[in-house]
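Omission of a single protein chain aside, the complex is shown with its protein chains in their original locations.
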Amino acid sequence: MRAFEYANPATKEQAVGLLSNSWGETEVLAGGTDLISLMKDEVIAPKRLVNIKGITELHGIATNIKTGLRIGATATIQDLLDNAIVHRTFPALWDAAEGITSPQIRNMGTVGGDLCQRPRCWYYRGGYGLFAKTEKGDPLVPGGDNRYHAILGNSGPAYFVNPSSLAPALIAYGATFRVFGSSGKRDIPAEKFFLTPKSEGEREYDLKSNEILTEIIVPMAAGARGVTYEVRQKEALDWPLAAASVVVNLAAGKVRSARIVLGHVAPVPWRSQDAEAALVGHAIDEKTAQAAAEAAVKDASPLSRNGYKVQLARVAVKRAILAAAKGGVR
Amino acid sequence: MRDDEEDVEGSGLSRRDFLKVGGISLTVPLVIGHRVVKAAGADVKVFGPNKVPIELTINGKKMSASVEPRVTLLEAMRHELDLTGAKRVCDRATCGACTVIVDGKAVYSCTVLAIEAQGRAITTVEGLMTGDKLHPVQQAFVDNDAQQCGFCTPGFVVASKAFLDKNPHPTPEEVKRGLGGNLCRCGTYMGVRAAVQQAAGAQKGGRRNG
Partner (left out) sequence: MADYKWPDAEKRTLIGKRISRLDGPAKASGKAKYCYDYNRQGLLYGKILRSPHAHAKIKSIDTSAAEKMPGVKAVKVIQGPGTEIFWAGDEIVGIAAVDEPTAEDAMRAIKIEYEVLPHHVIDNDPKSTPQDLLKPSGDQTTGEPDKAFGDADVVVEGQYGQPVITHCCLESHGATSEWTDDKSLLVHVSTQNVSGIANQMAGVVKVPAANIHVQQDHIGGGFGSKFSIDRWGNESALLSKMADGKPVKIFLERSSELMVAGARPSSYAKVKIGAKKDGELTAWESESWGTGGIGGGGAPPIPYVFNIPNQKRKNTSIANHIGPSRAWRAPNHPQACLITMSALDDLAAALKMDPLEFYFKNMELTGPRANVYRDEFKIGAELIGWKQHWHQRGDQTEGPIKRGLGLSLHTWGGLGHASDCDLTINPDGSVELKMGTQDLGTGTRTTLAIVVADSLGIPMDAVKISIGDNKYPVSGGSGGSTTIGGVSASSRRASVDALDQLFAKAAPALNAQPGDLESVGGAIRVKSDPGKSLTWAQACGKLGGLPLTVRGKNPGPGNLISQGVGGIQMADVSVDIETGIVKMNRMVAVQDCGLIIDLKTAESQVYGALIMGICSALYEEKIMDQNTGKMLNPNMEFYKLAGIGDIGELMVHMMTGKGYDERGPIGLGEPPTVSPGAAISNAVANAVGVRVPYLPLTPDKVLAALEKKGGANHAGI
């Protein structure tokens, strides 16, 4: 790790004031579970870290019947799991948090950090840049070992998958991300927050280098049934190979509205409106769930070694839908 | 680092100096301390990049050291304070060998900066014994041979203690999930499962699985 300065501001205004207006100079430190590793691997080498955990207004989870759930950016993954409202009313979010199985990561990792964590692509982490290119500029992923890479939205130059497990659930619940910067706050629909970068200087999300994510607002989801289903090989200290967060509203046994968002399959959390359309107006059963699952992956274009992920994504969507129909409420 | 940032007090390290420090040509003498910069109208202390004095509260004792901000809590404990119970194994938040309890919660000390651990109550494996007596969790690890080479053991012991503090009467399934943040290469998981159940029993007043 390279040397850096450290600051521990007390307010978001101070934090923003301490951040540089260009990427690479400074970084926001939340739980550090991703950032510190990135720095040890010298994938990034900021000259200053701005710890945001001391900013009280970024803490905690609160509910308000009208405005919904407010999750402070530095609320931890464990805070989500310990929250009765999240458990009862936002089960797809709770499931996603539950999937992050290391208690230590849950205790340290923050919601904001989970959403802003960087891709786990092994070429990126190995120093080949976000787009994983050789010195000559040849992409390494398409002809390399892409077993964990994207199957959707992967026409390049980005081939990595968005690593956040919480993001698909938050998008499925129609959350809004509140961002604070030198010119005040901005509200961004969760879905719009995540971007597929086109050049090395860009990030995978809509933040400027001197902006911070301050809170996440999730509208109340009365009556909605939500489930996140993850396909994981190991129980712990592992990443899902594919995941789907599904939130449906049923009326008279039929799907009135649905949000289906896939995780770990594309450079961004992947909302599938095709899958949603396949479901709306139908009762959920094996057949309709299957149809929605097929719709979700119909545009998939696997790379040389990750064709199996298409199947896993299909299964995740189908199982999440079926589980939502059966339960998805607590 | 902002160009318009004012250096209010302290080392007087200019932006230019710092860039040098951050790079490889470490030519500025090491300066202990912090400087103060103005951010959003307030004075904010900025520490490092050189060594800064820190004070940690570990196992109830105040300990001080002088470290750069880039030094992790694990490194500060192991290198500066000779607390070597927590181990450095993956050094990337993926194995649990460095687990300590901070303000009641199990965390990976390899991924916490020493400087940010100030003012927190830190408990390490060394802090679990009472005099010469092993903590019930430690005793249970011994009784159930939940260790072979033992390199993962301190991390597992601390993680188990934190887990049982939160979940005193776990089911076997809960044990498997609750200790999912630690890895062992020798393969002691059967012993660990039994140890945690025994320790849970002991906490209930000495009855095993009572």
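Going by the order they are written in, the chains are A and B; count residues from 1 in each one.
As a convention for this text, a residue touches a chain if its C-beta (ideal position, glycine included) is under 8 Å from a C-beta of that chain, and two chains touch if they have at least 3 such contacts.
Please read these numbers as outputs of a predicted model, since none were measured by experiment.
> Which is it among A:7, A:50, A:71 or A:140 that touches the chain not included here?
Candidates A:7, A:50, A:71 or A:140; residue touching the omitted chain: A:140.
> May I ask which residue of A:57, A:82 or A:238 touches the chain that does not appear here?
The missing chain is touched by A:238.
> What residue numbers in chain A mark contact with the hidden partner chain?
Its contact residues with the unshown chain are 1-3, 101, 120, 122-123, 126, 128, 134, 140, 143-145, 147-148, 231-238, 241, 286, 290, 293, 305-308, 311-312, 314-315, 318.
> On chain B, what residues meet the omitted chain?
24-26, 30, 68, 70-71, 75, 78-79, 82, 84-92, 94-95, 97, 124-126, 128-129, 134, 138-139, 141-143, 145-154, 157, 175-177, 179-180, 182-193
Going forward, only the chains that are shown with their structure count from here on.
> Would you mind pulling out the distance in Å between where the CA atoms of chain A average out and where those of chain B do?
Comparing mean C-alpha positions, chain B is 27 Å from chain A.
> Quick check: in the complex, which residue numbers of chain B touch chain A?
Touch residues, chain B against chain A: 1-2, 18-19, 21-22, 37-42, 44-50, 68-70, 72, 91-96, 99, 105-108, 110-113, 115-116, 159, 162-163, 176-181, 183.
> Residue numbers of chain A touching chain B in their complex, please.
1-11, 13-21, 25-26, 29, 32-33, 36-37, 39-41, 45, 47-49, 51, 53, 78, 101-105, 107-108, 235-237
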